[in-house]
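Dropping a structure here in structure tokens format, bear with me for questions.
All protein chains of the complex are present and in place, except for one that has been dropped.
Up next, chain A:
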Amino acid sequence: MRRFLRPGHDPARERLKRDLFQFNKTVEHGFPHQPSALGYSPSLRILAIGTRSGAIKLYGAPGVEFMGLHRENNAVVQIHFLPGQCQLVTLLDDNSLHLWSLKVKSGVSELQEDESFTLRGPPGAAPSATQITVVLPHSSCQLLYLGTESGSVFMVQLPAFRALEDQTISSDAVLQRLPEEVRHRRAFEMVEALQEHPRDPNQILIGYSRGLVVIWDLQGSCVLCHFLSSQQLENVCWQRDGHLIVSCHSDGSYCQWPVSSDTLQLEPLRSCVPYGPFPCKAITKIFWLTTKQGLPFTIFQGGMPRASYGDRHCISVIHNGQQTAFDFTSRVIDFTVLIEANPEAALDDPYALVVLAEEELVVIDLQTAGWPPVQPPYLASLHCSAITCSHHVSNIPLKLWERIIAAGSRQNTHFSTMVGLAPAPAPPQPRARLAHELLRHLLQEWPIDGGTSLAPAPPQRDLLLTGHEDGTVRFWDASGVCLRLLYKLSTVRVFLTDTDPSESLSAQGEDEWPPLRKVGSFDPYSDDPRLGIQKIFLCRYSGYLAVAGTAGQVLVLELNDEAAEHAVEQVEADLLQDQEGYRWKGHERLCARPGPVHFEPGFQPFVLVQCQPPAVVTSLALHSEWRLVAFGTSHGFGLFDHQQRRQVFVKCTLHPNDQLALEGPLSRVKSLKKSLRQSFRRIRRSRVSSRKRRPAGPPGEVQEGSSRAERTGLQNMELAPVQRKIEARSAEDSFTGFVRTLYFADTYLRDSSRHCPSLWAGTNGGTVYAFALRVPPAERRMDEPVRAEQAKEIQLMHRAPVVGILVLDGHSVPLPEPLEVAHDLSKSPDMQGSHQLLVVSEEQFKVFTLPKVSARLKLKLTALEGSRVRRVSAARFGSCRAEDYGEHHLAVLTNLGDIQVVSLPLLKPQVRYSCIRREDVSGIASCVFTKYGQGFYLISPSEFERFSLSTKWLVEPRCLVDSAETKNYSRLHDRSGPEKASGRARNSGSQSDGEGVLKEIQSTLEGDRGSCGDWRSPRVAVGYSLSNGGGCS
């Protein structure tokens, strides 16, 4: 292998660096933080979500994703797609309107902002006159009607946002055109509803908050009909044929009004309070949808009895005598119903209910009996219980992948499969077909499938495992743009907890009223914080998994395709050993459930190692070949033989002065309380002193006096600036025994002639322990015990926490993972040349020789830059030019949020990019690197940002949304009629089209390029950063 690892500014090296490294933030996985608006385009079949930070995200078929960010960081209040267009209008809470469009550039669609506009009233008008409450894009796509708080409806011409002032429909104008008997009431106030006649673009409906609804003739400027309800109006729905209006009101009632111009409607046709007779909350939005069975679907938000269920977030569906109130665990932001998109079709035939709740997106299949939920392929609610740790495993073997999916599919039986829908598009390349089939099996059918994903199929299967506060581990498919839940593992079953685990969400009494049904997975309430998962280690070859938690519990699990009932063997590891006089003041250990426990197919625990004291497990390593698991806490570390199920050894790393570690987290709380008390005291003191200084003078001087007091206050502030103590780290610092990292290696620990298994541990105090292990050969594995003996101890003089240990083989390549060589997936390590030990502390990288440990090289990161290493991982960087060329380097994240690549074995910094804001402590703490130079970190509790340091391994959305496609689609509709199923068969149908064939060829070409190894997508256009995931080009 060629190696260009010469120091200095070597042009060849610089060129090679460009071929190897490139930084991109590619895609955001998960659910947007603080969503504030929902939009849906029936023609594009694309969903849009706006957030309180001004982002809009568009989602279509899996892999079709766009993101845009408003320059103003204001909350997005409303999103409206222009009918049939690749354009949408957003309304922000600063009352500005923005026009966005999806434009095709070099074969890929991009989301970009075209125009923005703020409605201006006549001079001197109150600000409420132009405060927009409702936006109605007209079907002509030329006009936008804007309902305001003043009751006026303004008209704005698109796309330039030209206000047509002469065409404003003021409430006075409406009043004059109303009959006498209605005119006397103050029926107007703000506009609550604006609707276009489903059939006649010349009529619009205007609903005012005081209960008046009028149908306005745009050409004749006259009132065609008016309806007056006695209650405050919340929203209006116009039946598809235009003959019926359904209004919903603040008292929890809804009314039906037949539309006929010749009769005056004084009373509604029917009025009903669905959850009466006791006072109810408002129904804020209603859908009245016709079906071919004749009975309509009534779907509305709210309306629950105020006293007993007023705090619920419900959406009720009523159809054919069936009524269900879907009960969400978080506030409902907005919802929409997916109906027949063709405006010519006679019936709505709703097929899915899409609800945007504050913390998750829930889609309900309205065609399958029982209205089951549909599992979304994206927008996964990562934070349904808070994420406590994450672990990434690259390149999962197909066998394990299938088994995990099989285990997961058994958990997802409550999800709808939406059968009867058209099959998904054919996979672009045969190589990925199998995985694709599996995906499809899991994915079922997803009703929101607009756009075409042009991204090639992922070249390998990656798993992202997240540990959660409630004791679950979720397995996510992180191979592509869509982060999808494959399988969920719960460790709760092993322990005795207050709640009965058999209680399920779906268990609801039949005769209960209202007919509530819990939906969604967001459940942030943990029964017991001790269940929280802190460390995860999965062996991708053997299916062994180790999971460790907050209360010192370490579980070893094995993948089993069958359900089983067995007892979990429990072993205690006393990490304090014979240390005397210590008292653990922290939490108790968890109580293990005695006797056999039933486990579902999937990962089933068979051993529980309980650390004593039950402090949080801070490091974990699993060696599936040797059948060993190592674990560490703030007190020490231990090695457990999970084949023979016995402890090999424990080592206490505690320093005698380390009181904090012994007392547990409670003492920290105390000190926080103390410091709070002190700071309050300080504030009080400064207040007193400033009061004293205030001069007692005539009232005229009070102003001056107080301002002077303020000034002195400011001076006091300046007198006590933030200062930092400069002190060398001493051995007596707290938490020096905290085990930060554990590492198994087969290397030359004792002498240079024989290599042996070894376990390495690094502590917070800069100590590295090395244990030589003797693992009996496979045939005597059960007979002879595993032996361990301490071989080395290294105390780094700078005493910084050791965050990574790695052994490099004779070619300076990191040793392969266990079983990797056995599975022919890695070259066997070079055992001829001399091995080297790399110790990464928070401050330095150091290479030592082995077996005689002497320092060879170092990189003093902190001494040079003042930054500290937070995460380090060895990664292979492939070249984007040479197919088989790659180098192993270290990917490093610092406390400043910078990402660096440090070369191996010479420790030369290669590149540096700023990635995470340095203030974003949780983002930095959550970062994980993959083995191929990508990484993930949390940008909010519910979203992972995916980034890539590699030119070769890049997962980003590349997709096409085309209005031509839309036309194509609607034509298809005309041909196939109102038959919905075929209407959704866009992908299969479009292939018969000339255009479709072209597209198919194009996507195949894309796929082929992907298959030949280089699946780096060329960055196409400026401004791409805006459209997709905020990546930098």
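Throughout what follows, contacts are C-beta pairs under 8 Å (C-beta built on N, C-alpha and C of every residue); 3 or more make two chains touch, one makes a residue touch a chain; residues count from 1.
Going forward, contacts and distances are computed from a predicted model.
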{"item": "Options \"Partitioning defective 6 homolog beta isoform X2\", \"Mitochondrial ribosomal protein S30\", \"V-type proton ATPase subunit D\" or \"CP12 domain-containing protein\": UniProt name of the undisplayed chain", "value": "\"Partitioning defective 6 homolog beta isoform X2\""}
{"item": "Residue of A:E572, A:E865 or A:D920 in touch with the missing chain, whole complex considered", "value": "A:E865"}
{"item": "Option from A:E180, A:D311, A:E727 or A:E779 whose C-beta touches the chain left out", "value": "A:E727"}
{"item": "Contacting the left-out chain in the complete assembly, out of A:E843, A:E887, A:E945 or A:D962", "value": "A:E843"}
{"item": "Interface with the undisplayed chain - residues on chain A", "value": "721-731, 750, 790-798, 800, 843-844, 846, 852-855, 860, 862-868, 896, 918"}
